[in-house]
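First the structure, which I've put down as structure tokens, then a few questions once you've had a look.
All protein chains but one are shown at their positions in the complex.
Going by the order they are written in, the chains are A and B; count residues from 1 in each one.
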Amino acid sequence: MDYVIQQTVNALSLGGIYAMLALGLAIVFSIVRLINFAHGEIMTVGGYGVFAATVFGLPIPLAVASGVFAAVFAAVAMERVAFRAMRGASVVSLLITSFAISEILKVLFQNGISARPKPIQLPAALSGSYEVGAITVGVIPTISIVTTLLALLGLTLFLRRTETGMAMRAAAEDFEMLRLLGVRADRVVAAAFALSGLLAGIAAVMWTAQRGSVDPLMGFFPVLKAFIATVLGGLGSLSGAILGGFFVGAVEVFSQAFLPDSLSPYRDAIVLSTVIAVLLVRPDGLVPAVKVDRS
Amino acid sequence: MRPVLTSLALMAGTAFTPLATPAAAQDTYKIGVMSAQSGYLTPYDQPSYAGFKYCIDKMNAAGGLAGQYQVELDVRDTRSDMAETVKVAQEMVDNGAQFIVSSADADPTIAAGQITQPEGIPTMTFAGTAPVLTQVGDYIFGSYPADNQQATVLADFATEQGFEKVYIVKSPDSAYTMGGPEYFATVFQANGGEVVGESLYSLNQPDFSAIVTNIKATEPAPDLIVTWAWEPDFPAFIKALRGAGLTTQVMGGDVLDTPTVRGLGDVVDGTYHTSGGFPEEGSAYGDWVKEYTEATGAEPDNNYYVNGCDIAHMIEDAVEAAGSTDPAAVRDALAAIEDGEGIMSNFTFAGTDRMPLRPVVIAKINADGSKDFVMRGTADPEKLPAP
Partner (left out) sequence: MLSVTGLDVHYGPVHALKGVDIAVAPGSVTALLGANGAGKTTALMAIAGARPVTRGAIRFDGRDITGMRAEDIIRLGIGVVPEGRRVFASLTVEENLAVAGSLAADKAVSAARRAAMMERFPILAERRTQRAGLLSGGEQQMLAIARALMAAPRLLLLDEPSLGLAPLMVDRVFDLIAELKAEGLAMLLVEQNVPLSLEIADRVAVLANGRVSVAGTAAELGESEAIRGAYMAA
């Protein structure tokens, strides 16, 4: 039983990170119909933000702020430089644009920073663990779970209580109508990217804290999983993205924990098969998005 | 997307094409070099190539290999992509390469060997260490101490230190990450040790907490964990392990010999790993590090630089012994080298299946980012597990 609880903690910790990444993808997709393949690089920028701060010996709170700020900046700059000019282009053109940005950034990280992973050294206290009954819980996974929950709660409040948040929900349903009410499109889109960058930045901080290094491909793999999570949850659905993130995290951890090792090479295949199975039953995802499509 | 990639690849290609060599009067020796400028091999290919080029340039300036042959390099980017690797190998062959140096891992070397073996062109990997790589054929050579040699030396060391129960963490995604721990287990068991559990992971696996939880639940508890995981998997694994409160001794392969791993701080304190060499003060390697740093302004912070240089020495020794650049003669001469003089360490190809027998170093990482020399040993050929 302790073993199951322990693995559940692991699943929550990993799923929470996927959920934050998936949510960032879903927010942007719901508003500008962009599947942002460069979202992983936003996360990587966040990781390098943490790295830069530790190189300069800044205290942990500043390192966290540096990582989050770097990711938000990267997201907003990406929108301003690349995607704004493409506004209204087809889903495919946008997707290809984001592919190109992703590739360019990866090469820039590699040649501008280093192809090798850069170590991120955190104080020993953060690498520790504590006991709850017979279960040992790591400090970082705990922080990770708590932060994820706070971030999700904060985002929900933001979307429900603030005018910008309401405008973003409205934009996800019918962007043109929102503009016909005089709401500035650029601001809503920029806010969506900033928010996705914020979530990717928080995810990057958690990720680097757990993994101890940042490399040019750091964001690529978790964001791949986050893509799966958004599709599973229902493309463009925010609550679906969260649910999908936790689902993918759980399948990944539990398949490692409970499947025999001989099946281990098929782990990703198992995750994807589960997703396909869910989509066969619910083609629009776990929580289908509300979207008025006009054109 | 494609035009962007292609032009970047072209740029990378141009940047690394050596300037035309002026020695027209002399014979030229054309060596094709694969060096991934992007992707997972970059961290190994780039330093290997830098060290190789540095020593080849020195040899050219001193009159060429064996004082006679000016080396002309044909350097191409593989982007760490298998299809690209095969394509590049074919292009080099078509371009008249007489020797090929392939990427720093077994898998691309095997892929390239499929092209070069039938053509009869000697091919040497930058740093691939899986001994299976030479099974492609008799023209394929390793350069770095093979995994089974490293694992044998490490297993003997572990037994000597009194470890008895090992937990193995390996990945079927590459010959290196799978083979190293398995060779270790074979020798460790022959020494009387016990394997109490093992876990498989995937390269770039996002999360290691499930594996760590498994290790924790293992009965009897292991007193040693061995993995050949590399970056970024090893940092993620060791963080998760120490984060879960496990203080079990960890030992690993030569991929841990990097500033990144040493930069992880407390979590890697006391970790042992194998290595191809150790730049001790006053040794040939130590002097070379100083020389290279002064000449280029960049300090070689891993063994791939010096191993790249040693590859240049292996090729020169072979050409010298063969007395010609004929590919078949060079191959034969290379395979017959006994105790050739290298900078990282000496090398013997004679009597091996072309994975050179070289001494293996064991080093220990300290929390402050430094590493200590622990021992140097050569694997007992009797104990060496078969690839």
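Quick note on the criterion: a contact is a pair of C-beta atoms (placed from the backbone, for glycine too) under 8 Å apart; a residue touches a chain by one contact, two chains touch by 3 or more.
All values reported here derive from a predicted model rather than from experimental measurement.
Put simply, the missing chain touches A once the whole complex is considered. For the chain left out of this panel, the touching residue among A:Val91, A:Leu108, A:Val132 or A:Met177 is A:Met177. The hidden chain makes contact, of the residues A:Val50, A:Ala151 or A:Ala167, with A:Ala167.
Of the residues in chain A, those that touch the hidden partner chain are 163-164, 166-167, 169-170, 173-174, 176-185, 290, 292.
Heads up, the rule we're going with is that only the chains that are shown with their structure count from here on.
Put simply, chain A touches chain B in their complex at residues 3, 6-7, 9-10, 13-14, 96, 99-100, 103-104, 106-107, 110, 115-119, 121-122, 124, 127-129, 131, 136, 138-141, 210-213, 215, 217-218, 221-222, 225, 249, 252-254, 256-257, 261, 264-265, 267-268.
Note for the complex: chain B touches chain A at residues 1, 4-5, 8, 38, 40, 42-43, 46, 172-173, 198-202, 204, 206-207, 209-211, 213-214, 216-217, 231-232, 235-236, 238-240, 242-245, 258-267.
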